[in-house]
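Let's look at chain A:
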Amino acid sequence: MKRIRIATAVLIILSWLLTWFVGCGHPSPPGSFTDDSGRVITIDKTPERLISHVPGITEILFALGLGGKVVGVSTYCDYPPEAQLKAKVGGFWNPTIENIVALSPDLVFTMGSNKPLMTALDALKITYIVLQPKDIEGVLRDIELVGKVTNTAETAEKLIRDMQERILHVADRVKGARRPKVFYIIEAENLNSPWTAGPGSFIDSLISTAGGENIGAKAQAPWSQFSIEEIVNSDPDIIIIPTKHGTAFTAPEAFKEHPIWQKITAVRLGRIFTIDDDLTSRYGPRIALGLEEMARIIHPELFK
Partner candidate 1 sequence: MSFNTATDKPNIAYFSGRRTRLYSILGLAIALVVLAILATSIGSVRIPPMTTFQILLDKLPFVNISPTWAGNIATIILDIRLPRVIMAGLVGAALATAGATYQGLFRNPLADPYLIGVAQGASLGAVIGFLLPITGTALSVSMIPLLAFIGALAATGAVYALARVGKTLPVTTLILAGVALGAMLGSITSYLIISSGEKMHGIIFWLMGSFSLSQWSEVGIVLPYVAAGTAVIIIFARWLNVMQLDEEQAQQLGVNVESLKLVLLAAATLITAASVAFVGTIGFVGIIIPHAVRLLWGADHRYLLPLSVLTGATFMILADLAARTVLAPTEIPIGVITAICGAPFFLYLLRRRRKAIF
Partner candidate 2 sequence: MITLEMRDASLGYYHQPVLREINLMVAPGEMVGLIGPNGSGKSTVIKALSRIIHPSSGRILLDNRDITSIPRRELARLVGVVPQLPLLPSAFTAYEIVLMGRNPHLGLFQAEGRRDWAIAWEAMAKTATQHLASRRVNELSGGEIQCLMMARVLVQETAAILLDEPTANLDIGRQVEILDLIKNLCRGNNLSVLAALHDLNLASQYCDRLCLIHEGHIYAQGKPAEVITNENIREVYGAANCVYTHPINGLPTVLLSAGKNKVSER
């Protein structure tokens, strides 16, 4: 009697442990997934036809080797070069729903700020996933989610590990180093009140991780204008200007000629640098490159 009871108990424990090992781990399709907007999406089988109208997400898809399954991209998705050969579904903020439907996608990747688009996709019963990372960690989580949803979890894991290595490498090197004051110019049509990356913004986290002090963090919102007075008050050591296809959003010369900007430390010492906008504003695999580039700019002495 006693032996049977022990055997039953062991069996139960063993089978429980078994389910733990089998049932646990990353669910692959079919399954339910929660995206960045809190929506729960159910996927029946591995999606074969993918559409992404967000350049950063397109880069993720190609990086995970899903280039062959991508059937539609936006006109802004230009990296990697193969993406430019894909069918276009419109702009970034205004994709053409017709073209999306014509491509018969199994899964559409989108950003969360386009609510009317989401309503339309719901009405047409097209499955979509919202990715909206707030910081570097968020990007890594998104890559993991994309991996699970498209059944490329292993490749995703590799990519994430690679990115984490590079991120940690940067973070370690800059630990303890003095943090120079950095001012990131998002847009400066009016040099007296440029737009910068405020607290809680993605670029703010990049700058911090790269070992800099983002003076934009004193602003009110993640995307805000900064007054020239405050810039003089903070006196940044480094100015970073994003470029698109090689052209800077604001010419560095403009600062040297401006009577007030001239006196800022960064301008006096000629420490105005440019960075490829795609590396800092596309929330995809190249974020790691962006971080490294920024670290090189902020701490040239630590990174060659």
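Note that in this section a residue touches a chain if its C-beta (ideal position, glycine included) is under 8 Å from a C-beta of that chain, and two chains touch if they have at least 3 such contacts; residues count from 1.
Picked so that all candidates are chains of the complex that A comes from, given by their letters.
All figures in this text were calculated on a predicted structure; none of them were measured in a lab.
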From 1 or 2, the one in contact with chain A within this complex: 1
For the chain A and candidate 1 complex, residues of the former touching the latter: 37-40, 75, 88-94, 96-99, 101-102, 104, 112-120, 122-124, 130, 201, 220-225
